[in-house]
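With one protein chain removed, the remaining protein chains of the complex are shown where they sit.
Up next, subunit A:
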Amino acid sequence: MCGTARLRDSGDMDTVIETSHLTKRYGSRTVVDDLSLRVPQGCVYGFLGPNGSGKSTTMKMLLSLIRPTLGKVQVLGQPMTRASRRGLLRHVGSLIESPPGYGHLTGRENMRIMQRLLDLPQRQIEWAVDTVRMRDQMGKRVRNYSLGMKQRMGIALALARQPQLLILDEPTNGLDPAGIEEIRELLRSLASSGVTVMVSSHLLGEIDKTATMLGILSEGRLLFQGTRAELMAASTPDIIIESSDPRSAQSILGQQLDCRSDGRTTRITNADDGSTAQAVSVLVHAGIDVFEVRRDEQTLEDVFIDLTKGGGL
């Protein structure tokens, strides 16, 4: 990445985005509820949630495109407000809603508009175009681009300022698998060059392999924030017990624990290591042979679905 003037300040620059109690209400409807985000520098932050969970509204508040009802936003160590945003936005690239681009102009003419708007040197434009691998398409009018090319063009327009932070709202929406993989690869390469990327999606699979940090939103509330490993660790998969008499095991354990039986195994929900050991002990004392005790295998997708369905870990 070419050198560029970096934003410096006395704030905590290990955290590129920090919100405290961020809330947005439209009348009596709360769209974003008491959100406290922390996006560390240099990460790809996957901002996940079902459609309508408040991701786009949050991202718009981060860019000061809409005003929070309550709470504060800090971006690059500085408060993001209507007064400060003009200066801050020179360091923050974004792609919100549909990809931008004047359809009647060519890719090159669109890039020239961004160059003039922010008074950028030509080398930054060249770098942005090369980064999204659009050099061969610059002579075409944007209206003739495929959706994938429009997305990449939108990212090039956001990248031209060589941002310290890139905020992308569902950049893989409507793309075919090859297009999605291209965007993933692009995000990885940007993160490796030092750009902090915040990317939203309603599908975990789309950003699971790219994101180093995850934030999961449902109905405007942040259900989880941390690494992939922390997410897996924070969820407690069921304990599955194979025994000589699963039905008796269920009736004995059911007095103390949340458990059910499918006739072949007994499944205990929300059991920590202590209660697992106790359950095994109870069964042995009751004369039931225990053949196997294991935790259920759980994919990240399962955790995500459980979280957004149930509203918590």
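Assume contacts are C-beta pairs under 8 Å (C-beta built on N, C-alpha and C of every residue); 3 or more make two chains touch, one makes a residue touch a chain; residues count from 1.
Rule of thumb we're sticking to: contacts and distances are computed from a predicted model.
Chemist: So one subunit is absent here. Using its UniProt record, which name fits best from "ABC transporter permease", "Aspartyl/glutamyl-tRNA(Asn/Gln) amidotransferase subunit C", "Predicted Zn-dependent peptidase" or "Tol-Pal system protein TolB"?
Modeler: According to UniProt, the chain not displayed is called "ABC transporter permease".
Chemist: For a quick check of understanding: of A:48, A:76 or A:96, which residue touches the chain that isn't displayed?
Modeler: A:96
Chemist: Which of A:63, A:80, A:253 or A:283 sits in contact with the chain that's absent?
Modeler: A:63
Chemist: Determine and list the subunit A residues touching the chain excluded from the picture.
Modeler: Against the left-out chain, subunit A lists 60, 63, 65-67, 82, 85-87, 89-90, 92, 94, 96-105, 109, 112-114, 116-119, 141-142, 157-158, 161.
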